[in-house]
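Let me begin by handing over the structure; questions about it come next.
Missing here is one protein chain; the remaining ones are kept as they sit in the complex.
Here is chain A:
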Amino acid sequence: MARYIGKRLIYMLITLALIATFTFFLMKILPGSPIASADKLSPEQRAVVEARYGLDKPLPVQYFDYMLGLAQGDLGISINQFKGANVTDVIISRMGPSAQIGFQGMVLGTVIGVLLGMIAALRQNTWIDYSSTLVAIVGISIPSFVFASLLQYYFALQLEWFPVALWKDGFMSSVLPSIALAMFPLATAARFIRTEMIEVLGSDYITLARAKGASGSEIAFKHAFRNALIPLITVLGPMAVGILTGSLVVEQIFAIPGIGEQFVKSIMVSDFSVIMGTTIFFSVFLIVVILIVDILYGIIDPRIRLSGGKS
């Protein structure tokens, strides 16, 4: 297991280096300049500014400097969005709200999704099943910004149950954004669990459990649930992606000072170092999620646990 994880870590580093390289050159190709009102500056003023951020050096040197800094955990300095602040510090200071709504959304969505999927499987082809499928389809097909706007309109503006935006009322501020983010994991989990559960319920060991005299609820919870749940871990990765991309817009809509909101702004003002830093941060997040998923899988499923890696 230790060797397996070690190997995975090395692959992760290689992946990250590739992503960093790719983003770096993409940034250089894209139009737009981080130096505000660049056209108004005289060539001399412009040169001064560029020199300050190392933008005057040849591209290979810039790349080398950046990768070297990255290796030491230094993501560079914000050029215009946060005026000279360290990008690493910016990201860390912005992490709190993002992590909170992401985590709440993930937990809420997964729990409700699993319940919905279970009930749908146990009541297969009844109206309960059909409505749960409908919820799942809606959850996957409606983009999170539409859903977030609807929530904001009804529950904040109309009913005034929750604050409309901004991060000022602690938990209350996090409720609507969390619900908006929960939709994707909810729909994913519901669909997935339903399929898994139906397959498990038709398996031989469930028939044997019934032949032993187990009751309906014992079958569902003691025998089927765990077996249906294990593969859910494999969709945690895609769910995390959903939460990430969701948070970009959801944070924007609810004006939450999180990473997503900051990322969107940095793109609008072409703050290269912040864009790259955030991209790399998101990549690390996803790669770690995928690693955790694989390790979890080995821990929870006894068939994989003992035979070492995934077969």
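Definition applied: a residue touches a chain if its C-beta (ideal position, glycine included) is under 8 Å from a C-beta of that chain, and two chains touch if they have at least 3 such contacts; residues count from 1.
Throughout what follows, contacts and distances are computed from a predicted model.
Per the UniProt record, the absent chain's protein name among "Coenzyme F420-reducing hydrogenase, delta subunit", "Nitrite/sulfite reductase", "Cytochrome d ubiquinol oxidase subunit II" or "Oligopeptide transport system ATP-binding protein" is "Oligopeptide transport system ATP-binding protein". Only one of the listed residues, A:106, A:136, A:176 or A:230, touches the absent chain: A:230.
Among A:208, A:268 or A:299, only A:208 touches the chain left out of the display.
Only one of A:6, A:84 or A:302 touches the chain withheld from this view, namely A:302. Chain A residues in contact with the hidden partner, per the touch definition given at the top, are 203-205, 207-216, 222-223, 226-227, 230, 301-303, 306-307.
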